[in-house]
Structures are given as C-alpha cells and as structure tokens.
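A single protein chain has been omitted; all remaining protein chains appear in their positions.
== subunit A ==
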Amino acid sequence: MSPRNLGLFFVFSVLNVCRLVLSDVGNVIASDSAENLKQVSDPSPPGSAGANSPPVFKPAVDFAFPLSLLSSFPEDLEISEYCRELLAVFGQRYVAYANCLVPAARPVKVCQNCFSGFGSLKEIYTNISSDKVGPVNESCRDSLLHSDRLMLVYLLFSSVEDIWKKSACDQCVSDGYQSLNNGTLYFLDVLNETIACFEKYRQGNLTELCTNCKSFYKSLNDLYGQKEQNQSLCIDLEDAMNMTRKLWSKSFNCSFPREETVPVIAVSSFMLFLPIIFYLSSFLHSEQKKRKLIHRE
C-alpha cells in the first residue's frame, strides 16, 4: 500500500501546482495539463515496480471534474466504502498475480505456478462485475467498471485474461483453479523422468544417452502427440516439450541420421532413366507420324 499512497501523493501535489498556476481555466487546458501530468508522473514508478497502475487510476476519475479536485464529491457520486474495499482487494491480488507471472516467464511456468493467483483474481473480478447488490444497497459494477472512458479495472483484467487465454492454461488446470489436472500432472511426471534420465547420462557418451533414454523420450513424445491431437496442451507443456526436443535433437544429436542415401539415389536414378529410355525407344522404333498434304491444284 505504501508505494501506492506515495504515488498518489505525488500526483496530487503536481495537480495542485497546476491548479495554482492556471487558476481559472476550462476543460481544454485541464486536459492539456493531464498530458503534462502523465509525463510528470511517468518517472515516478521505478520505486513501485508492477504496482504503478493503480495510482493513475484515481486522478483519471477525478479529472472529469477538474474544478473540484480537493473537495470530495457529494455523497451520491462518491463510491461506497464497500466498493472501495473490493477495489483494494482487486489491486492486491493483481499485484500478487503479476509478481507470480514475471519470474515464470522463462522457462514458461505461468500455468503451473500462477493458476491459483489467477483464480483468486478472477473471483474478485467476478464479484466486482456481478449484479449482486452489496451491503450498502448498490452494485459496484457501474461505479467501478463503466463510469469513465478508460475503464481501467476492466482493461487491467482483460489484459490478464488475454495472457491466460493465449497460454491456454485452461487446458492444464482443473475447473475452479484448484490444482493442475491429472493429464498435466502425468505429463509432468513423464517429463521429469525423461529429464532425470538425461541428467544421468549427460556426462558420459551421448550415444549411450540416445539409446538409454530413448524409451522415456519416445513415450513422452507420444504422450505429447496424443495431447496435441486432443488439444489439451497449455503453454507450459508446449514449452517444456520444445526444450526437451531441442535437447534431444540438437544438444544430444539423437535425431535420425541420413544414412540410406545410396538406395534412395539408386531407386530414383533408375526412375529418372526410364523416361530417357522411353523417349529414345519411341524415337527409334515408333513410326513417325506423317501428314498427307492435300494439294490445292
């Protein structure tokens, strides 16, 4: 909370300065100063890492009414305490999820590590966006989600949801975001076995690795192929498989060698010679077709 408050304070102080300079100006100049404000407030985040978004939120709302910045709004325009709480929880969970995602970027583990974070984030967002009327007899959906052009809460969530969809994590996580589903766990088991095998033989002769780990690798590959057909793959598994394949084919050089060049060349050159024989023989043996000329006498 503290970096956020700090950011808020900073923004407000800048605003004050603006307001002092341009004491009675209309909306036009106010929006100009919004530009300035963004530029000014941009350098502020470094201290507050991923949590820089919320501070921008407040002023953006307030800017619709630039003349009454310091004073609070009348009771009916102010958002309720309940909604404010919801928003705060949303912010916390958002930060938590973002904090989880970034370290899981490479190698990709966004589904395995952060599914619970997404689950809770989604839960609070569902709360916010639901029609359900809170204790003070108002729904937070309108006041938090659509009361302004920016619709920041919505924007934030939809970008997160986009990441989730793109990574296809739904395929790996059980319903309700409780745990990874069985297929994924099994795949990870097989993967770990394979990797363990790799580790075991890595130091020694690589051909030995190729022969010894082949069964593991093959079963992993088959499982992957099967899952690929069922479309039950998420980015974690795809990435893990990709890395394994790279290890297998490039680092350990276990893919198939090109070794039957001679028979292939023999067969195909035989086929290539056939037409030559065909054309020669038809040239030599086939009777040339002659045309009878009709004379116009």
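Convention: a contact is a pair of C-beta atoms (placed from the backbone, for glycine too) under 8 Å apart; a residue touches a chain by one contact, two chains touch by 3 or more; residues count from 1.
As a convention for this text, contacts and distances are computed from a predicted model.
The listed choices are "Branched-chain-amino-acid aminotransferase", "TRAF-type zinc finger protein", "Trafficking protein particle complex subunit" or "Chloride channel protein"; the UniProt protein name belonging to the chain that is not shown reads "Chloride channel protein".
Contact with the undisplayed chain is limited, among A:Val102, A:Leu150, A:Ala196 or A:Leu274, to A:Leu274. Although one chain is not displayed, subunit A still touches it through residues 221, 241-242, 245-246, 248-250, 255-261, 263-268, 271-272, 274-275, 278-279, 282-283, 286, 288-297.
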